[in-house]
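First up is the structure itself, then whatever we jot down about it.
One protein chain omitted, others in place.
And now, subunit A:
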Amino acid sequence: MKRGGRSYVTSPPSFSNDAKKLLVCTGNTVSVFSAATGLQITSLEGHTAPVTTLIVVPASSPAQKILCYCWTASLDGTIRHWDFSGPELLKTIDAQLPIYSMVIPSLLSEPQQIDKRRELSGKLVAYVSVEDISVVNQGSKELRGHIRRFNLAKSRIPRGDTLKETAEPESIVISPSGEFFGIRHKCKIHIWDVPSGGSRHAVSRKMTLHHTKVINDFAFHPTERVIAAGDVTGRVLIWRGFGNRKLALGNQKKKVRAMVDLDNAGVRGEDDAESCTTWHWHSAEVNVLNFSSDGAYLYSGGREGVLVVWQLDTGKKKFLPRIGSPLLYFMWSPDPTLSSVVCADNQIHLLKMPSMEILRTISGIKPPPSLPRMYEGLASTVAFDRSSGIAALCTENYCVQLYNLLNDRGISEIQVCERNHQPGDEITVVVTAVALSLDGSVMSTTEVKLPEDGIGGLVSLKFWASEPDSKTFTLSTIVYEPHRDAGVSAIVFHPTRSMAVSTSFGGDFKIWVCNSDKNQTDKDSSWICHAVGSYKKKPMTAAAFSGDGTVMAVAAENVITLWNPDKNILLSVLGSTLTPITKLCFAGKSEFLVAASHIPRPELSVWNTSKLSLSWSYGLRIEAVTSAVDSSAFAVLAVIPKTFKTDESKENIFRGRDGAILLFNGSDPKPVSIWTVMKARGGSISFLEGDKSQLRLAYVNGSHEYVVFDPNSDESHERSAVDYYGLAGLEETGDAGYTSLYGQLPDYDKKRMEDVESLGTPFVSSERPWETIFSGSTLNFPPLQKLCAEFFESLMEKRTAVVE
């Protein structure tokens, strides 16, 4: 089983001391990438919840540069100390509260004594931002976010050391010198100084800077008392000489002019700063602020996707424009020629420094694009190359990203629409669908230009041919307005020949053929329309080819029409479903046809095309359907109905999972196995048939995290790999319990079916008393009356669910 598609951008990455490695928080693990190749070297595994903070212990002398120690903090409430060259876990400290941010000032201020300190280890002090739910009751005004001081030697955070309480946990920013740290809180910045090392009980002093707008991010100057802050309107504020009065060192306190506020220009109210200047270039919020290591430049970036370099003394600017995605973090490395910028589209760009060229990109899986309402639930923005395990994903910036699911690595990106994406602009052009032929040699995309005031809308269909060696595609044919001005609802490729069918909302479908065989050369190959068909002018919403390609099924609203694709003859029409069909799929080489529809009433139905009759159906909302090529197995991704999920007793079973993958075999209405998954909405599934003739199932969820697993492998293996990673959790259920005891059920409603399944499934939960109460010593058995009541109660609940 392979998991991947993790977000690289949940928290800032960090360079190792020799700048050859880049550490990135990826969900529950920390991945270590090589800066030279952009490939993953290793990962630190151990946390059981997303890692939020990563601190690489800085080197104080050149000899120490090879040292690879880091601290991590996670939402699971632990702080861990690692040697990431190993990788090896050195130490675990249990803080017992989810940690959102952590700084360790003493690592920065007195690095030369670190090793000694670590041995003494009594004085390594961290400041953490935690969420304390224990104090918060419903409706009380107690604040959840706490900034606390924490001695890394002790394992419990003392309550007394709370510095500040906020409504939400805030992230802590520390100055590069380790003298100050602070948090932003709405329109204010709170700054504390770090009490000098010797005094253990010294209290840190606090000061506050005010602004009129909500502050998004701020940074400390490495050497001087300068703070830069960016707000939501795009302004960058620079306070110089902050804290001269309040945070002055003890012996100098007397010398500071007491209350002589002569000309601290731009400083608001009673704030303790010498001056405040404002720079305004960004048009939208500023998310990234960072001083260069020598303090001469300030880097800023925001939603526009432009990295701006300000010369701090003069205010002059340089730009790295058109990054194409909102910037999230900017990190400089110990190597002055290297830095990295992290974008919201899950990309980490490594920059060559003085010239700001993008050297290399660590490319994560890109998040899905936002589609126009009309295409939601219909368009397939993810396509799979079954043989090589490559997924083609539509992205926001008019590209199709090719992502290798087996290696968890981005391969390339194909510019579908020749435009530059500007994040934050109104969406006017969208790539709505992508399809790959079965052998992966041809790709097809559709894009929509949304009209302005009803004029200038354009739908175009593109066919791409793959380059023989490199895994990219080159444009072969553009078809403008393939179905006049109507949108394309689906594209499907013929399983064996170069033929494709596109269906439209305008009531017709077109069969396209490639005429490359005529003039042999690949360069000249182009796709031309072979046939046009329609059925009673009904909108065509889905299409599918049978396993051998002799029959094509096209859904015309709520009937299924079967065609001969070569001669374009209507073979027959399958009886109507209740609601418009959105997905069609033949179950492998068998004669069964799977149809799914969801608006307004969800339905999954399986039709027998030889008898032209309905085999069985469930009332389930289906997000995706896939079938194996050789066998008659097919799998559907179903969204678990709300009424069913909100049921009290099952709350714990699903643990936030909203979908299930059901694996069926042929016409059998009883699923072979069921897995529950998260974020099923907008997800997609596909079988992958590798070279080893090993059948695997790939599931990509709504936020493009994915898992590839073997649907036929034994349960225990699945179970062991499951569950520690909460984001795309999976559980094998198999057919145990009721179904295995009583055999196949008649054609029943899905809800009941689900109940039965969940009853019999071997979940690891103590919430289900009828499983655990019988285990253990008979002495511990509760009295029989109670036992019976509890057992029957669990059964009774199911029945009530059915009544609903």
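Following the convention adopted for this analysis, a residue touches a chain if its C-beta (ideal position, glycine included) is under 8 Å from a C-beta of that chain, and two chains touch if they have at least 3 such contacts; residues count from 1.
Here is the rule we go by: contacts and distances are computed from a predicted model.
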Name under which UniProt lists the unshown chain, selected from "WD40 repeat", "Immediate early response 2 protein", "Elongator complex protein 5" or "Sorting nexin-4":
"WD40 repeat"
Touching the hidden chain in the complete assembly: which of A:70, A:323, A:344 or A:685 does that?
A:323
Among A:143, A:214 or A:356, choose the residue that contacts the chain missing from this document, as touch is defined above.
A:356
What residues on subunit A make contact with the chain left out of this view?
316-324, 349, 355-358, 397, 418-421, 426, 428-429, 449, 451-456, 458, 478, 480-481, 485, 515, 518-519, 524, 526, 528
